[in-house]
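Excluded from the complex is one protein chain; the other protein chains are retained at their positions.
Entry: chain A
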Amino acid sequence: MTTHTQTAQNKPPGSVTGGEGLLTGPVRTVLAAVLLVLLLAAPFALYPVFLMKVLCFALFACAFNLLIGFVGLLSFGHAAFFGGAAYISAHTVKVWGVTPEIGILLGTAFAAALGMVFGLLAIRRQGIYFAMITLALAQMIFFLALQMPFTGGEDGIQAVPRGRLFGVIDLTSPLAMYYTVLAIAVLGFLIIWRTVHSPFGQVLKAIRENEPRAISLGYRTEQYKLAAFVMSAALAGLAGATKAIVFQLATLTDVSWQMSGEVVLMTLLGGMGTLFGPVVGAALVVTLQNYLAATNLPVTVVIGAIFVVCVLVFRRGIVGELTRILKGSRG
């Protein structure tokens, strides 16, 4: 007899399904709901500006993680998308006088277009060559930002008005601004979550796991990688454009290679290839930066040291290691 009960065989107990079978079904829904409630209540307990910074960087790190964690591509030029979009939204809001949501959309669209250009030039390269090309291209954007008239050189674009969302909601109110940023970050996160758990996401993971095999199954992997790259660039742009409205500022810091490095750091610290890792990593780094800025300690050195320790002690990042420990205690 060869008739087996198919559903029973689908998921033998104690095994992992879908690569992230730990928090399944109801547990995950409850956790997400709790997290959302906390985020909604957070501005009454913590500084909204700090929270908004965390949210923007969390979205940035999640966008970056979509590439490294789910396609296996290490981009070292993501500051170009983050900072480029920041300049575009700052400029269009301040000089053209568009409403903030239009400014953010224009910044995001710019980042997507830039992502297309970077992607077309870099996507055929593998490993470290890919990282080097993205870095080189991002440095060109940095020099453009330094030289072009509209970007304000060393000063950047300052005093960007927050304006009124949809021409109605006054974003100078910290709470209105916070909930706007929260909505954008949650939307970005949901897009990434859906992408990772979609038919497209399955192919991306296959490419990450074994690209030659994916090719031999007939997938034109460059097209998938390019699509993921553009998506990641657009979401990084969404984060940068939003940040420019929140801080009313777009500067060279946003397009610098250090910014590209920071997002790598956040993602690795939190755990690449996990959905929440980059969020945790971003929160940690931003918190440390804020805390250390008030002391006499050299910020970069301390963060660098913490990073080295983390990489040595938990290679999978914080969330990655937690997942492993929980899994281990179950099976």
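The definition used in the following text is that a residue touches a chain if its C-beta (ideal position, glycine included) is under 8 Å from a C-beta of that chain, and two chains touch if they have at least 3 such contacts; residues count from 1.
The definition used in the following text is that contacts and distances are computed from a predicted model.
**Q** Out of "ABC transporter ATP-binding protein", "Cal15", "Acetolactate synthase" or "Pyruvate/ketoisovalerate oxidoreductase", flag the one the UniProt entry gives for the chain missing from this complex.
**A** In UniProt, the chain that is not shown appears as "ABC transporter ATP-binding protein".
**Q** May I ask which residue of A:A79, A:A214, A:V280 or A:I303 touches the chain that does not appear here?
**A** In the complete complex, the chain left out is touched by residue A:A214.
**Q** May I ask which residue of A:N65, A:T108, A:T180 or A:T195 touches the chain that does not appear here?
**A** Considering all chains, including the one not shown, the answer is A:T195.
**Q** Residues on chain A that touch the omitted chain in the whole complex?
**A** 2, 4, 6, 9-12, 15-19, 194-195, 197-203, 205-206, 209-210, 212-221, 223-224, 227, 231
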